[in-house]
Each structure stands twice: as structure tokens, then as C-alpha cells.
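Comments concern the structure below.
Note that one protein chain is taken out, while the other chains of the complex remain in position.
In order of appearance the chains are A, B, C and D, and numbering begins at 1 in each one.
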Amino acid sequence: ACSDSPNAANKDNAANGKAAGFLSIGMPNSTQTENNNPFIGSSSASNLGYRWMIYEPLGQWNNTKPDQPLKPWLASSITWSADWKTVDLVIRDGATWSDGKPLTAEDVVFTYDLIKKNEALNIFAIPFDAITSEGNKVKITFTSSQFTTQHKVIGQIPIVPKHIWSTIADPATDTIKTPVGSGPYVLKTWAQTGIILESRESGYWQELPKVKELRYTSYSGNDTQLTALASGQSEWSFVFIPDYQQTFIAKDPANHKIWAPGVLGIHGLYINTTRKPFDDPKLRQAMNMVINRADIFTQAEAGYFHPEIKSVTGLPEGAGDAYIADEYKGKTFSVDVEGAKTLLTGAGYTLDGNVLKDKSGAPVTIKLSDPAPWSDYQTTLEIIKDNLSKIGIAAEVEKPNQNVWDTNVQKGDFGATMRWTNGGSTPFDIYQTVMDGDLKKPIGTAAQQGNFGRFDSPEATAALKAYSNATDEASRKTALATLQKIFVEQAPMLPIGSDNVGAAYSTKKWVGWPSDADSYAPGQPTQAGALMVVLALKPAA
Amino acid sequence: MTIPTSSIEQVIPGQGSMAQPEPGKPGKAKRRKFLFLSNRKAAAGLVVLGIYILLAIIGPWIAPFDPGARGPDLMQGPSADHWMGTTHLGQDVYSQLLVGTRSVIFVGFVAGIVATILSVIIGVTAGYVGGKTDEALSALSNVFLVIPALPLIIIVTSIMENAGEMVVALVIGFTSWSWNARVLRAQTLSLRRRDYVEAARATGERSWRVIIFELLPNLTAVIASGFVGTVIFAVLSEITLAFIGITSSNTWNWGTILFWAQGQQALARSAWWWFVPAGLAIAILGTALSLINFAIDEFVSPRLRSAGKTKIKTNSGRTVRMRIGFTPVLSNSPEPHTHARPIPAVDHNGVTAVVREEAAS
Amino acid sequence: MKFLLQRVAFYLFTAWAAITLNFFIPRMIPGDPVQALITKYQGQLSTQAINSLYVLFGIDKDGNIWSEYVEYWKQLFAGDLGLSFTFFPTPVSEVLSDSILWTLMLVGVTTILSFTIGTGLGVLAGWRRGSWTDGLLPVTTFFSSVPYFWLGIIAIYLLTGPDSFFPSGGGAEVGLVPAWDMYFIPSALQHSLLPAFTILISSVSGWILSMRNMMVTVSSEDYITVAHAKGLPERRVALSYAARNALLPNVSGFALSLGFIVGGTFLVEIVFSYPGIGFQLFQALGANDYPLMQGVFLIITISVLVANLLADIAYLLLDPRTRKEG
Amino acid sequence: MTSTPDAETPAGEVVLEAIGLTKHFPVRRKMRDLFSKKHDAVHAVDDVSLTLRRGQVTALVGESGSGKSTVARLLAQLYPRTSGDIRLHGRSTAVKSGSAFRRYCAQVQMIFQDPFASLNPVHTIRYHLTRSLKIHGHAGKTAEDLEKALHALLNRVSLTPPERYLDKFPHELSGGQRQRVAIARALGAEPEALLADEPVSMLDVSIRLGVLNLLRDLKERLNLAILYITHDIASARYFADQTLVMYAGRMVEGGDSETVTQSPAHPYTRLLIDSAPDPDRLTTDIDASDEDRGNGEPPSLIRPPSGCRFHPRCPMAMARCTTDLPVRLEIGDKPGHWAACWLYDEATVAAQRPGSAVTS
Partner (left out) sequence: MSDPVLEIKNLNVGYGLGEQGVRAVRDVNLTLHRGEVLGLAGESGSGKSTLAYGMTRLLAPPGVITGGQVIYHPAEGDPYDVLSLSDDRIRKFRWAETAIVFQGAMNSLNPVHKISTQLTDVLQAHEPKMTESERTARAREMLKLVGIGPDRMDAYPHQLSGGMRQRVMIGMALILQPQVVIMDEPTTALDVVMQRQILGQLIELRERLGFSVIFITHDLSLLVEFSNRIAIMYGGRIVEEAPASAIYKDALHPYSKGLLGSFPALRGPRRELTGIPGSPPDLKGMPTGCSFHPRCPKAFDPCAGNIPVLGRPGTGDGKTRSVACWLHPTEEPVG
């Protein structure tokens, strides 16, 4: 009876010494239900990232080097018009679906059409206009410039086979039990305990990967994921590891590695600019000057997770370097309590003992809030609280639950809060989330898209528009310089750390991982570029 | 959480126990109240609880550090400065534990009091009034019994803007009365049929007086046990809520400590001092409360009380184990205990030679 | 018979009330599932996705809560629990059926074990007072006072590791599909050992205590003395007379506790990342996933009620006094 | 103790009277009854009439379950009655609670069977007695008045010296002492009628007599009307002026105590008296097959036998007994002696032979 068991094969593999043939990938995303729909953000395929092993995009984007053009993938050439409203694509020959059928331009048109027609699937809200094909060429036009979203349009839309998807009644709710994609892997088994992908035998348009089997596990949370990483049960993951040196690296110093490259998406302290006296940029600047980012980096972010932002422009090291305006090149944050005090007294504030009083003589106090479960933010707030006390601002840390916090932040009912910005291939997303006047809503109305601090600057709004619609590099540069100037001088949000797309991995069985020296792809297993990593892996000697 | 399995419920079938007089202690004017304290379990439990309450009151004053203040020593093990080490921010775990006691005790007691008051009002009314009122109140408590308490508490606290201690305590109190109400109703039903309740009515007492002065005093043990049970439940719930980060409580409690410790992977970083003390504090408090509950059980049911004394010492220092069904035999000599011998003849007025004494009894 | 009918009416009412509450309470939580999803991904999901998600979840139109309520009942009667938001577009019923077996296996079996062991030890402790069993109570009480998530975490820390027999979490070895075969079952057992042990340690004391107390109470009943007087072997007196009677009140407690399996131990599932239903509930709570919350609540409600019914029936079967003739 | 207001009123005045008192306890309906109109009920008391006279003790005798306690509780207005009437000083009363109930209590007090259960274990003797005095306004105005009244009460029930008992808890007293406290509590209301429901059956043989003698003494000194409920017919002879015999919820015989016990008329009374232990009878006399005295179990009160309720057990049963409810018939040997038995209906006896319808 055992021979026909679905588990027999898996076990036999292990028993036959092929154990080394697989790679265990874990994510702390708790339980999953079987859903291999690559378009749905909450499907298990998306949550764990295996959708990118089965389905591929037209081009691959390396988050860690956002200024680089996308690497042609299913499209062998990607050409944008100068106004970024039209893209011309040449679809690669030789790519086949895992059921053997060839991948054609029609499949690409079908996929983009599918997204255009289904609002529910258009998660990037891309304004498609026309999608046409001719031979192996595809042309897509848009109603607005796609400069800031090019990586999404090309790099984050999985191409699906028309011959299968055209028969699916509702592509938004279908769970795609047997996914057929163009990628090197096919789904072998799906179980609550783990999902196994196996390498295709043939038909892949590149060299087949060395890793014959990918085993995905979803752990209930960070702690269980970490335990699995530390014990070697998980070989690749993206998770916050407190004191990673001791809890992870030290368990196997030769093989356990952490890599955390920053990307163009940041975390910082949003300040409610409508509240007095925080509507005063001078006060915000002074606050910015006393925040000890190094402490936060080491104590709250375990020295790696949200790489410390050093540039005063709020752009992360590495990924952001190319975008920093000349004016701010080399200008970095440093804790300067005295400078802050001078600034404040110059602006009419008084420091009465260790209480800061505003112009009207009222003590300056602020409430910092973030949901309790986010312990890195909480730690950050504790440190900020401590830092602010140096210039006499009494801060109180509140821990509303997540729903309440969410609602309050959107409605503008908060003092200051740690939150993230959107991320993208340019600094646009960062600045937009913080300063875009178009996203601003009156206090009490939910601002869902950004500008939670109600920062009011028509200049910034205009610069944002100019940047995204520009047709030449020079005007982009000017617009970006304006944005940076406003961001630095007005300090609508105090940048703290950046997102990373790194990984915790083990070189025990597999080598060839991306690293600082060779950051050829994002390290995070759920990113579209994860496929590049898997394809690059080689068995350890 | 498992359901509270205090055996109080099980005592109900026995009924009589509660009203039964103390056997074998008629002469002593020692009141029943103090008798409770002579129970070793009760004494131990109360002493420990007393210490906790004391700490809850003075904890914040005697704490050597501000529990939230960052210090220079990060993640240090126990030392003379920091008895229980420090956190990743250099906060003093010992101070956090001390300061956290207040919140734990506060929530436990407020929730216990709220739940107890509700359960008494609902349970006793249902049991005493009977009829439709009983049916309605019983249905109410059953609905509350069916709804899973902890998830409900989680939802309700997340509805609240800023779920502070008071809110958490009230929510726990308002959601955890039903079990006790059921127990109380059953007890009241059995008490209501007691002669002394009928007798009080027959004397002409008003209903509210019958309930308050005749019924309630006889329910004290059940109420107390329900209270203690709810306190345990409330403490565990509060800590659980804090641990999974549901409550927004800005004050310290042991759950908060565990939350931080877990979030920072204290154990994986070998910082046991951060994780272990709070857990032990909970366990010891829980044990103390359970001991009090055992003692109440024993107090209520004399059978359980005497069950404790299974070994007795003879005068000669030998210990004998008691067994049901096989009474121990200390000696089978046919000699009389009292060494009494007959005295030949006694004339009614005469004086007799006294030769016997009672052997020590 | 009449007794049963009355109970059934009572259950129906309770079920109605509980389900109604279960419908309304989650809806009082501020925020909505889309926000919760965005927040969950902390920047990994950009805010542009908001609109598409509203459309996807079908909550872009404002509904009247009463019509939703009526609709909910209609769906319930049709056996449709809606689609989960967290696992969109998986139907809630599928999410539940995936996870309930895990919970039943882990917590259910553990509860039964705990009851059996606890009762057994309780019988011993109650019958052989003054022996080693006396030491049992203080120890188990202490363990039962330890919050079990704490115990679980300590157990993971102490007992799991790269070379340990005990896995640190999960329901079975990665890649094994639930099946009744020689691969899955041993692995599932192995994975359930630590969580089961944690639950066992912290719940067994309650059973020991109540069984011991009942044994003590029953032991002084006249019929026990009569059984001794009849010269019956000790085993028979202890089991067939004392334990049999002492068991009665505990059986209903046991049945009730079966009802609390789902709602009661979800922290164990969280700590051990066990793919059970309690864990689903926790996720649903975090994600404002009303349909899933309602589904889990429905299961809890039904299981508590069924357990109650079982308790009633068990009592009816075990205690001849409640069986009415005719 | 303050003097009873109408102590001068002549003995023999009717204080409390029950006429056709009936109490049916509804039985929980079963499934199969759902469709039938019939409501089952325990016919605990059916058509009971009795009078309590000042200065007299009326005994109510009957086997367990015959409805004696129910009669007492009905008279104390602790249960609502199904039908019939209770007259206090000739006035029909039906009270449930409130001040009317308390006014009734002031005149009719009840003593319960079990002295261990009828005192609340958490209250002192002082509390019990004080409440009784206060409710009925006999506590006086000052603390001294109260103290005096309490002492008087305890003296009255021979618990002397009073201060030794006042602050004790019930469990610190012996059974006899407790029953005395219960009596004192009843007396605190200064009632005219005392309903004593088996007041000594739970007491030790050696102290029963003391309590009975106390009750008799109270009857004489306070001119109380006492209902004495017992299953021990010998004590009824000893203590009561009148004796009524109950069987399965109905009165079967009544009359002067001496007459009822010495020349019982109803076959059930005879069975009762024959069954009582008799030291004068020798062991060897015992005849296990006492068919002539009647045997078997008491009947079901839910479906009581038709006709005379005793007929299934009666050695003298006649055809009429199985169908017609017997009425009270004068026996004629002593005034006031009656029995509800067709044996004393000459016409019936003439037509049917006694014992002819014995079922066995």
C-alpha cells in the first residue's frame, strides 16, 4: 500500500542519497492554503514566492541596483519610448510552457489584457492603453508615463499561458491547482507541511537549474522560522533575526550568512505636521538631528535588517547613491544635540531645564505610536523617545492595536509614528509616500495611499509630477533635487532605515548566493528576481 | 486555556458538606473563619499571594530602575546591578518584573471582582427566582459559555481605541462569569430547598434578605473559589494577550516582558534571564491561587480535608497508614485498656479503694 | 427522550445566539481586510494595490449590515461559509477542513490522553492516599500554572536543535502530504510530541485533582464499605465501585473540555507553528478576515454544543439514575 | 416574654382551619404526554380538612410520603395551594409574600423536622432569634429591650443560662438544643399556632422527650394551638389531644388520640398500630405472613388508586372500596371519632362482605 502513497517518492529521494538535490526555503508567513494563482498577492504561491519559479516575467529587475535597466527574460528586448508611454517588446524564441506548448507573443498579450480587464488583478494600478502584437513583437501603450513603474510593468507581471487561462472562468478567484508556467520548475506536491517544486526535465529556454527540488515551508512566525534557520532545516529565508550573529551565524559560522542590501523604500518617523508645534519645520529638523540612527540600527534592527540611512536625503546607501543630488552628496546624519538646541533657541523655543517649551511657553510633548507586535518599531520608538528627551521633548510611546493604529494613521490622528514608504525603482515612491499633496486628505478622512503626516507643499507635489512625467534625464534630475531639498529642509518625515531584499542563507549545500560583492539579484526568496538566485546556485564542493 | 476544573462543581452533588457542622470540635469556640487558615495549603497560598499583593503596591517604588529606561549594559546576564539581567535596550528585567506585578494583580483582581459580581447576580437570581427568569439567565450564561473567551477578549480589546489595563480587566471580567454563574445557580438551587432557607421565609424574612443573609454566606466558599479561578484565568489571559501583542497596554506586565523577550529571541540568544523570571512569577502566582482553591475545596468538603491525614502517629511514634476497608489494628492483645479490675463488694455508702484510671485517651 | 428534546431546543437557541454574536462582533473591529493586508506586508505591498484588492475581495460596495446578516444565514444554510480574505480566494470551509484535522489530532488526542492519564493517576492518588501519589499534586499544579506558550518555548529551546529528535515546529516533515502511510504518520507523530507534551503537562493536573477529589468523596460512600465488606478483590472495589462512580462527574467535564479544544489551545499551535485551526483563528484576527473568523467561531460553537450534547448523552449512558424508565 | 395578647381567650377556640386542602405538584411532562391533554401531577394532598384549636395539640400521623409535610407547608403558606381554603380565625387567607405574608407569619409559625438543617450554619443563635423578634416587631426599642427579649425567649425553651447560648453557632449545639432554638425562633413571632413538622424525629431517643415536654409546656402556658406531625403513632398518643391519620394524601381517620390509638377504626390505622414495635409481644409471635394486616407498598400518588386509596393493601376491601371514595363516617364509640372507610357504612357492609375484594 505504501508504494502508491504520495509520500513514497519524496522519502525515497532522501533515502537514495539524493538528499542534497533539494533546497529548503522558508518564510515566516504562517499557514497557507493551496493557491497557485500568480496574480493574487495572498496566494501561497505569492506568499512563499514560488510563483516566480513557475511563472516568469518579461524582464528581471535587480532591486539592489535600481538604476540598472531590467535584464531581458522572456522578452529578449525591451524598448521604452522617450515619454515612457510605449514599450516595445520582442518575445524570446524557444521558451515553452511546462506542458510542452511554445510560449508566444499571444500569451504575453493575453496576460496583459487579462490584467487590464480585471481591476482585481491590476494590483499596480497600471493605466494600460493598447496591447497589440505582431509576430513575436508586442507593443503596449499606457495613458501616462511609466518611468517610475517600469520595473512593475515588465518585471513583476508573470506571463501565463493563454491556452489554459482563457478557459478559466474567474482568474481572480481560481486557485490554479496545476500551474503551468514557463519557468524551470513545476509543482510536485502541495501540502500544509510544505510545498515541493521539482525541476523540469526539458524545454526550459535556459540551462536547467542545478537544484532539482525546491521545498517551501511556511513557518508560523519569525521565531519558528529562525529556529528552523538556525538548525539548518531552512536554508534560505527572509526574516528578521535579532542578534543574528549569535542566534544564526554562530550556529554554523562557516555557512550561515546574512545579506541585507538596502532598496529604494524606507522606514521613518512620520510626523503629524498639522499638530502644533510640529508644524514648524525647525522643530522637526531639530528632532531629526538628535535621532541616533546607529543605535536604532544595532539595537532595533539587529544591525542589519533595515540598513541605516546615512544620507540626509533619506536615500539608502547603495541603491540610492546614484540619485543623491549634488548638493547633498556626502552629507550624512550625525547626532548633534547641541546643534539642535541652538537651532531651537534660534527659532524661539526655550529649554527650561530639561523641558522644551514652544513659543507660547507650552512644553513640547509628543505621542509616538506603533502596534505592539512590531517589536523593531517599538524598540525604535523607545530609542527615539530617549533621543528626543535630550532636547527636552517628552515623548510617550503608545501601542494601539494594529487596526486602531492603521485607522488613526490614515485619518491623521497621531503624533508621530514609525512607518514605511512605498518602494520602487526610483526615489519617486519614497518621496511620493511622504510628500505628495495629491494623496493628502483632510484630518479625519483616511488617506490610504500616503502623506499621512498631511505635509502640505505644492512645490513638492509639482516636483513629483515633473519627475514622473519627464522625458529627459535632466529634468528628472532637477525635480529630484527639488524634492530632496524640501525633504531635507522641511523634514516632513525623519528617515531611519531602508528596506532590504536580502536573505539569510546557508552555504552548506548550495553556493553561489548573491552578496555585497556580487549583488546580481535580490536575495529575498519572494522577489521576482529570486529565480535568478536559484539558477545561479551550485552544489557546495 | 483549559476550562477551570476546580472541584467545587463536583462538590455540588454531595451538597450536605457545606452546611455540615465541624465534626468533633464542638467545645472549641474557634470560629470557622480561622479554621480555614489552619489549612497548610491555604496558609501557603495566602502568604505567597500576600507577597505578590505587597509587591503590586510597593513594586514601582522599590524597583531600582525605571523599567523602560535604556541603559548602557545591553543583554547582560544577572549581576549585582541588575539582579535579573538586562534587555536588548539595557532595561532592567528585575525592575520590569517588579513594576509589572501591579498590572497583573490589578487586572486579575478587577476581572475577578467583576466576573464574581456578575456571576453572583446572575447565578443566584436564576437559582433563587426560578421559572422564566431562570431560563432566560441560564440561556444567557450558556451563550457566554459557548463563545470562546480568549478569542472574544482579543476581538473586544481590539475594538477598543486604547485597551489599557482597566479595559482588559473589564473585558475579561465581562466574558468569564458564565462558568461561575452556572456553578452558583446549581448551588443556589440546592440551597434554596434547604430547611433553613424555608425556615427564614417562614419566619417572615423578605426575599432580598433571604438571598443576601441566608444564601450568600453559605455560598462564600463557592464564590471565593470562583473568584480565585477567575483571577487565575484573568492573569493568564492578560499575560497571553500581552504576549501575542494584542493589548496596547502601555504599562509593564509580565506578558509584556515575555513579549519583548520573545520578539528579541531571548532564548535563542541564551538570555534566559529575560524569559524565565516572568514565567516563573506567573507559575508561582498561579500555584498560590490554586493552593487557595484546593484549600477552599477541602474546607467545603470535610471528606477531602480528612483525606489529607492519611498517616497517623501512635503514641509510641509508629506511623500507621490509613486504608479504606482495612482499619489498622495497633495491637491485638486481649488486655483491657483501662486495667480495670472488679472490686468485690461495694456498700452504697462506703468508700472504695480506687485502683483504676483512664488510660490516656 | 423529552430530556433530549429539551436539550436540543436549548442547543438550537444557544447556537443561534452565539452565531449571531459571532457575526456582529468581528464587524465591530475598526479597519478592513485590505488595510490589514497592506499593513501586514509593511511596504512589500505598495499602496497602489488598495483598489484592486477592494475589487478582488468584493468589498468595494457598501452593504447594509442587516442584509448581510440575512445573507449570512442564507449562506450558512446552503453550507457556504464564504471566501477567506487571508487565503483569498480559498473558501473558508476549505481553510477549515485543511486545519481542523490537525487540531483534532493534536489537541483532541492530547485532551483524551490527558484525561485518561489524569483520571488514572487521580484514581491512584485518591485510592492510595499516603503513597507516592501525594507528591503528584503539588508538582502538577505548578506545571499547570505555567502558561503553556511559555512552557512550549522553553521546551523548544531546550529540546530542539539541529541534531535533536524533536522538530522545532510544523505538523509533519516538509513535503509530506497528509496520508495514512508509513511516511506521514510517524512524522506527524514525531512533530506532535512536543506540543502534545506541553498541553499534557499543563492540563493533566486538573484531571488528577478532580478525579482524586471525587475518588476521596466516593471512597467514603457506604457502598464502598459494603464492597469491602463483601470481600471483593481490591482492584474490583477500586475500579468497578469507586472509580466507576467517581468518573461520572468527570465525564461531563471531559466532554465539555472537548468543546474547548479548538478555542483553548491556539497558543500552542502558534508556538509550534502547528497548522491547526486555532492558529487560523489567530491569523484571521490579525487580518480582519471576518468570514474566516466566523467560520472558526462557528466550529467552536458547534463543537462546544456537540460536546455538551455528548456530555448529556454520556451521563445518560453511564448513570442509570438519569435513565427514566418508559 | 411579653404576654400573649389574648391569653384569656378560652382554650378550644379555633385558630387555624383547613377545609378541603388540596395540593398537586405538577410532574414534568414527558414526550408522549405532549399530545395528550392530561397533565400529570403528584396528588400530594387531597381534600384535607383539619382544625387547630387554642391550647390543643393535633397530631397528624402517617407513613413517609403520605403528605404530612405538605399539609404543614400549605398551612404555613409556603406553598400555594391547588384548592381548598385556609382560615385564620375564621378568615380565609391566601398570601404569598409581602406584608400580608408577614402578618400571617406572626400568627402561624412552623418548626422544621431537622434541627440540623433549619438553622443557618453561618449565623449565631442571637442572629436567628433577633431576626424573628425584629420582623414581628417584638424586639423593643433599645438594645436592652432586645437583650431582655432574647433572654426571655431562651428561658422559655429552657436554654439556661441564656448568655451561654446566645453567641454560639448552631454547630456548637446538640440536636436537642438546636431544636429548642428553632422553637424559640418560632416563639419570637408570638404566634398563636405552631406547626411542628416531625420536630423530634431527627433527635436522639433520650432527648426527644425533653423537646416534646417543652412543646406541651408551651401549649399549656401560652395557650398555643399546635399541629404535631409525626410518623410515630405512639408519640401522638402521648403528646396530642387529637390525632388525625393520613394515608396517601388523604385523611383516613381522626378523633381523640386515646381513642384512635386504642381502638383504631380504619384498617390502615390498625396496620400502623400493629406494626409498631411492641415489647410485650414475644419474638416467637412473629408471623411473617401477616396477611390479615395488609402488606405491600404505598401507592403511586401520580395515579392514585380509585376509590379508597388504601384498598389495594386493605385486607377488608370490598367492591365499593375500589370505586367509591369513602366519606367521613362517625364510628360512634367516642364523640368525634371518625374514619373514611366503607366498613362503617352499614349499608355497604350489609351488601358486600369485608375482604371480598382483596386483591393478592
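Brief remarks on what is shown
Here is the rule we use: a contact is a pair of C-beta atoms (placed from the backbone, for glycine too) under 8 Å apart; a residue touches a chain by one contact, two chains touch by 3 or more.
These figures come from a predicted structure and were not determined experimentally.
Within the full complex, the chain left out of the display is in contact with B, C, D.
The chain that is not drawn here is touched, among residues D:Asp204, D:Asp217 or D:Glu346, by D:Asp204. Residues 219-223, 225-233, 236, 240-241, 244-245, 248, 318-321, 323, 325 are the ones on chain C that touch the missing chain.
Summarising the interface, chain D meets the missing chain with residues 63-64, 174, 176-177, 204-210, 213, 231-235, 237-239, 258, 261-262, 271-283, 286-288, 290, 294-295, 297. With the whole complex as reference, residues 24, 26-27, 306-307, 309-310, 312-315, 320, 322-338, 340-346, 348-349, 351-352, 354-356, 358, 361 of chain B touch the missing chain.
As a convention for this text, only the chains that are shown with their structure count from here on.
When every chain is reduced to the mean of its C-alpha atoms, the one closest to the centre of the whole protein set is C. The distance from the centre of chain A to the centre of chain D, with each centre set as the mean of the Cα atoms, comes to 90 Å. Computed from the mean C-alpha positions, the centre of chain A lies at a distance of 52 Å from the centre of chain B. Remark: chain C and chain D have CA centroids separated by 55 Å (rounded to whole angstrom). In chain B, the positions touching at least two other chains are 158, 244, 262, 268. For chain A, residues touching at least two other chains, in rising order: 223, 227, 230, 402-404. Against chain B, in their complex, chain A makes its touches with residues 222-223, 226-227, 230, 241-243, 246-247, 299, 371-373, 375, 378-379, 382-383, 386, 396-404. Every residue of chain A that touches chain C in the complex is listed here, in rising order: 1-2, 5-8, 10-11, 24, 30-35, 37, 40-44, 119-125, 172-175, 189-196, 215, 217, 219-221, 223-224, 227-228, 230-233, 251, 265, 267, 374, 402-404, 406-407, 410, 420-424, 429, 433, 448-450, 499, 526.
Looking at the complex, you find that chain B touches chain D at residues 18-22, 26, 29, 31-32, 194-196, 198-205, 207, 213-214, 217-218, 220.
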